[in-house]
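Here the complex is missing a single protein chain, while all its other protein chains stay put.
Each chain gets a letter, A and B, in the order it is written, and its residues are counted from 1.
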Amino acid sequence: MTHAHVTSTGLDSRKLAFWTFIGSECLLFGSLISTYLVYKGRSVRGPTPHEILNIPVTSVSTFDLLMSSLAMVLALAAVARGDRVWARVWLAATAFLGLVFLGFQAYEFTSFVHEGLTITTNLFGSTFFTLTGFHGGHVAVGVVWLLTLLVRSFQGKLGPDKALNVEIAGLYWHFVDVVWIVIFTVVYLLQ
Amino acid sequence: MAEHVAPAAGARSGIWSWITTTDHKRIGILYGVTAFVFFLIGGLEALLIRLQLASSQNDLVSAETFNQLFTMHGTTMVFLAVMPLSAAFFNYIVPLQIGARDVAFPRLNAFSYWVFLFGGLFLNASFIAGPILGADSLSVAPDAGWFGYANLTSRAYSPGFNVDFWVLGLQVLGIASLAAGFNFIVTIVNLRAPGMRLMRLPVFTWMTLVTQFLVVTAFPVITIGLVFLMFDRFFGTNFYQVSAGGDLLLWQHLFWLFGHPEVYILILPPMGIVSEVLPTFSRKPLFGYAVVVYSGLLIGVMGWGVWSHHMFSVGLGPIPDSVFAGTTMLIAIPTGVKIFNWLATMWGGQLRFTTAMLFALGFIAMFVIGGLSGVMHASPPADLQQTDTYFVVAHIHYVLFGGAIQGIFAGIYYWWPKMTGRLMNERLGKTHFWLGFVGMNLAFFPMHFIGLLGMPRRIYTYGPELGLDSLNLVSTIGALLIGVSILVFAANAWWSLRHGETAGNDPWGAPSLEWTISSPPPAYNFSVIPEVVSRLPRWSRTQMRAIPDVPPEPVHVPGGSFWPVIAALGIGVLATGALLHTLWVVLAGAAVLVVAIYAWAFEPFEV
Partner (left out) sequence: MVSDQDAASQHAHPGTGTYLAVAAVLTIITLVEVGVFYVPAFKAVLAPVLITLSATKFALVVMFYMHLKSDSKLFTLIFSLPLLLALGVAIALLFLYGAFVRG
C-alpha cells in the first residue's frame, strides 16, 4: 500500500478509483437534485421555499465552505512540500470550516422546524431535508476524514510521501463543495 | 514449485483461509457457488409458480404466497443469480485475461463478496423471519413485485415487514455492486500487462468494463429511489404520497433509469463470454473485433436513453412516447451488429460443437427471439396490447434465460477446466443443453400466446373460460424440464470434480492469456508478468515469451484480511437494525463498520 506500483496508465490506482467514485456520486446527487426540481411547487401546503429560506445566512455558510476548499488545497501543498506546521494549520482550518458549515446547517434545520417545516410537512420539506441532509452527511464524513489526517500528522505519519492520501481526501472535499455550489443556486437562489 | 507458494501456503487451507481470502480466484469461486445456490432457490420459486399455474383455479399456493414467490423469483434471479454469476467470471477470469496477479483492491473485492452474501441471506431470511418479528405468518418475504411499484410499496398498502426486507436488501446489494464496479474499472484500466493495449483486451474483459461503468452510474439512481421509499415508510416523508402532491411515476422513472441499464448489466457479460467461446470453437478470430467492442460501448451509452419504454402505458404523452420508441428501436442496431459479427465468425470456421459452443449458439438463437419480441414492444401501440401480460414474461425469459443464463452456462463449460483443472463430461453437458433448450422453449414460447390471448402476469390463478389451461400446462412441463437439466448440470459438476479428465493448460486451443498458465492457476497466476505482443497471444505468429512453470524469483502473494468480512458484517447488522427500527442495533452495526474501515485502512497489507 505504501509503495507505488507502476500501472498501465501511470496513474495511481487509488486516485483512479476515487475519480470513478466521484463520477458515481454525480448520479447520486443528480437523482436527488432532479427530484427536488421536479417536485418544486407541487406541495399542497406550506411553508414554501421563499417563506422560509434564509438567503443571507446561507450565503455566509456557502462562503465558509468555499474558503474550506481553499484551506484544503493549501493543506495539500503544505503536506507535499513537507511543511508539517502549515499542514496541520490548514488541515485543522479545513475541518473547522467544515464544522462551521455543519453548525450553520444545524441552525437552519432547527429554525425551519420551529417555523413548522419538517421532513414530513410537505413535498418541499421531504425533498429539501433529504437533499441537504445527504450533503451534510457527506460534509460530516469529510470532517472525520480530515481530523484523521490531522491526527496522522501529529503522529508524524503524514510526510510528503503521503501527499496522495491528502490529495484524495481533498478530491472528496472539493466535490462536496461543488455539489453545494449547485445546491445553493438550485435550491436557494432559483426559488 | 511448492516452495514459491510458501509465503502464503500456511494461510491457504481451512475455513479461515476462505473467510479472509483476498485471492480473486477464490473470491470468484465463492461468488460462483453462492450465486448458484441462490439460482437454485430462485428456480424452485419459479417451479412453484409454474405448478400453481399448471391448471385453472389451482390452489397449490395462496394468493399471498404467490405474490411472494414471483417477487422473490425476479429479485433473486436478477440480483442474486445472474449478476453474481457474471461476477464470478469477472473475478476469476478478468485478471487472468489481462495478465495481472490480482485485482486492484483485493480487500475491497472480498468486501464486495461478503456484502453480497449478507444481502442475499438478509433478503431470503424473510421467508422464515415471520415468527421472530411477531408476524402472523412464517414468511414475510417481499411481495410487491421485483420492480416494487409505488404506491403498492407504501406503508398504507404494505404495512408488514415484506417491503422493508426488499428495500434494505437491495440497498445492501447495491453497496456490493458499487464496490466491485470501482474495483474492476481500475483493474482493467490500470493492471494490464505490458503490451496489453485497450484494443488487445479480450471482448469479455471489454464487456466487463462497460458493465461496470453501467453499475457505477446506474446503481446510485436506484439507491436514491430506495432511500425515498425507505424514508416514506420509516419517517413518513411524502415522496410517493399522492395526497401530498407526490407523483407515483417518480418511482417508475428512478427505477427504470436504473432498470434499463441493469438489463445491459445482465446481458453484456454473457455477450462477452459468447464472444470468447465462438472464436475458440470456430478456430477463427472474432469477426470485426473493433466493431463488437464499439457496439458494446454504444449500447452502454444508449442504454441510458430508453428507460421510459417501460412506461408507455402510463400516458407520458405523444412526444415522450415517440422519442423513447425511437431510441429503443435504435439501440437494437448495435445489438444486431453483434449478432452478425458472431455469425460471420463461424462462417468458414472449423466448428467444434462442444457443450460450451452449443450454449453459445443457443444464446444467439434465443437472444434473437427475445430481441425481436423486445423490438415489438418498442412500439407504443403494440406495447399497450402486450404490457403486463405473459407476452412480456416470455420476452424477458428469452432474453434473461435464453440469453444471459445460457451465456453464463457457455462460460461455465468453457472456463470450468481452467478453474478446477478438470474437464466436464461432454455427454452429460450435451444432455444438460438439450434438456434445457427444449424445456426453455416449451416453458417460454407458449407464454407469447398466453399473453396475447389476454392472460395478465402476476395473477395467482385464472378461470377455465380463458381456454389457456393446455398452453399453461405445456409451459409448466417445460419449466420442470429446465429443472431436470439443472440437476444434470449439478451431477456433471460433481462427476467432473471427482472423475473428470485432467485439463492441462489449454484444453480448447484457445487464443487468450488465461490459457497460457496451469489449470487451476497458482496463487500468483503468472510466474512472470507476460509481455503481450498481439491481440490473440496464443494464435499469433509473433509468439510471446513463454511463461515458465516455476517462478524465476519468489513471487509476493498478499495475505488475507479479516476486515472486509467484518465491515460487511457491520453493514448486515445496520440493515437488521433498520428493519427492526432499533436504534442501538443500527449504531452497533455502524460502529462495527467504522472500526473495520479504520483497521482496514491502517492494516499493513502489501498488494
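Remarks
What we mean here is this: a residue touches a chain if its C-beta (ideal position, glycine included) is under 8 Å from a C-beta of that chain, and two chains touch if they have at least 3 such contacts.
Note that the coordinates shown come from a computational prediction; the quantities given were computed from them, not determined experimentally.
Counted over the whole complex, the shown chains touched by the missing one are A, B.
Across A:44, A:106, A:141 or A:181, the single residue that touches the chain missing here is A:181.
For chain B, the residues touching the absent chain in the complete assembly are 189, 194, 213, 216-217, 221, 247, 253, 257, 304-305, 308, 316, 320.
For chain A, the list of residues touching the undisplayed chain reads 4, 6-12, 15-16, 19-20, 22-24, 26-27, 29-31, 33-34, 37-38, 55, 59, 62-63, 66-67, 69-70, 72-74, 76-77, 80, 163, 167, 170-171, 174-175, 177-178, 181-182, 184-186, 189-190.
One rule holds for everything that comes next: only the chains that are shown with their structure count from here on.
Contacts from chain B toward chain A in the complex involve residues 104-105, 178, 181-183, 185-186, 189-192, 196, 216-221, 223-225, 227-228, 231, 235-239, 243-247, 250, 254, 257, 598, 604-607. By the touch rule above, chain A contacts chain B in their complex via residues 1, 3, 5, 7-9, 11, 13, 16-17, 20-21, 23-25, 27-28, 30-32, 35, 38-39, 42-44, 119-120, 122-123, 125-127, 130, 148.
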